[in-house]
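Dropping a structure here in structure tokens format, bear with me for questions.
All protein chains of the complex are present and in place, except for one that has been dropped.
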Amino acid sequence: MTGVPEGEGGSVTLDMLKQIMAQFAKERDWERFHSPRNLLLALVGEVGELSEIFQWKGEVPKGLPDWKEEEKVHLGEELSDVLLYLVRLSDMCGVDLGKAALRKVELNAIKYPAAKVCKEMKEDSEIPAAPINNGSGIEGD
Amino acid sequence: MTGVPEGEGGSVTLDMLKQIMAQFAKERDWERFHSPRNLLLALVGEVGELSEIFQWKGEVPKGLPDWKEEEKVHLGEELSDVLLYLVRLSDMCGVDLGKAALRKVELNAIKYPAAKVCKEMKEDSEIPAAPINNGSGIEGD
Amino acid sequence: MTGVPEGEGGSVTLDMLKQIMAQFAKERDWERFHSPRNLLLALVGEVGELSEIFQWKGEVPKGLPDWKEEEKVHLGEELSDVLLYLVRLSDMCGVDLGKAALRKVELNAIKYPAAKVCKEMKEDSEIPAAPINNGSGIEGD
Partner (left out) sequence: MTGVPEGEGGSVTLDMLKQIMAQFAKERDWERFHSPRNLLLALVGEVGELSEIFQWKGEVPKGLPDWKEEEKVHLGEELSDVLLYLVRLSDMCGVDLGKAALRKVELNAIKYPAAKVCKEMKEDSEIPAAPINNGSGIEGD
């Protein structure tokens, strides 16, 4: 119905999702509701639903070994909702999300050079909290 | 350095971003910090930064016609940060995000059939707030 | 049952809410779930539900003149959920929220002196976006 291709998700491009979302909104006459701030708040709503899945679980190991299949399916749906609104928000803001993401990765690579970061980590190994807390993610702020 | 391909972002796949993020974390020895809940909170932090861009602006028209180029670049960076953490979180949870997104689109198409939605909208045209508020997004809940 | 006092909410103190929440958790043996990060994610979940109320509405005037009574009641519930988790999170972190809030107000008053801000606003009156976007809220960053 939506012209979604078969198969695994590995080849799914951001552009493909953008087009699917655009067509989806057009067919339902929802374009008028898809203003940037409406979509942003919808995105926040979905992040809330994603958080609810994890809220009473305490720390959760990678790969979610103890989760039931239905919990994982539900998680996939909430992750997808965040993604779909993010793609639609980017589109409505005129931002090429794929291009922006590649550029951000490059910026992060410059900001956190692999060699330097590892060296700092080693030197600070007895006080691991300090460097971690101030920027051991994808980016600082 | 990061092996990012040249060109526009249209052909960027979720799988490509997943691999870039995995390599990025590995090179910096950040894998130990990338637990699901750490990444989720980092995602929430980035959604906060995205919201800050829009917070004092009142309603914003599609395409952001009045925004300066530097504001749009900044927006692209924050949208990307949300995407990159979302991709990484999905990977650390063992969720194939592209596959899940395509499946979610199908579910949404079933939940909100194009013809039916348009008909309801027409019938409720004098009270547009009611049906909109209860699910005219990508999904209800 | 919960020992909540009668009357209007004007005299409700943060300390009163803290004690109510502590008793509530104790009576249900929920204290073991109320770790800081569990509560933080629950708070994010409630902020998501709050956002959902506003997501498809476009700009909304102060006082919500066009909202139905039941919508306002629902809004009050979601605002309350955010507050209650915030109070509980503060308590579980050993933070005196009322004291911290008063201190933050003082810091904001120093950071944004009333006279200076008004003068800057007047001078920048033809480019209102600049000063607004970088700090016309309660605080800057």
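Before moving on, here are some points about what is shown:
As written, the chains take the letters A, B and C, and residue 1 is the first residue of each chain.
Convention: a contact is a pair of C-beta atoms (placed from the backbone, for glycine too) under 8 Å apart; a residue touches a chain by one contact, two chains touch by 3 or more.
Since the model is a prediction, treat every value here as computed from it, not as a measurement.
Residues 33, 35, 37-38, 41-42, 44-49, 51-52, 54-58 are the ones on chain B that touch the missing chain.
Residue-level contact of chain C with the missing chain is found at 1-2, 4-5, 8-15, 17, 20-21, 24, 27-30, 33-37, 40, 42-44, 47, 49-51, 54, 57, 59-64, 72, 75-77, 79-86, 88-90, 92-109, 112, 114, 117-118, 121, 132, 136-139, 141. In the full complex, chain A touches the hidden chain at residues 37, 40-41, 44, 52, 55-59, 129, 132-133, 136-137, 141.
Heads up, the rule we're going with is that only the chains that are shown with their structure count from here on.
After Cα superposition, the angle needed to carry chain B onto chain C is 180 degrees, rounded to a multiple of 5.
The two sequence copies chain A and chain C touch through a face in which the numbers common to both exceed half of the numbers used overall. One inter-chain figure worth recording: chain A and chain B are separated by 6 Å, centre to centre, where each centre is the mean of the chain's CA atoms. Distance between chain centres (mean CA atoms), chain B to chain C: 26 Å. For the pair chain A and chain C, the distance between C-alpha centroids works out to 26 Å. In chain B, 37, 40, 44, 57, 59, 132, 136-137, 141 are the positions where the chain touches two or more neighbouring chains simultaneously.
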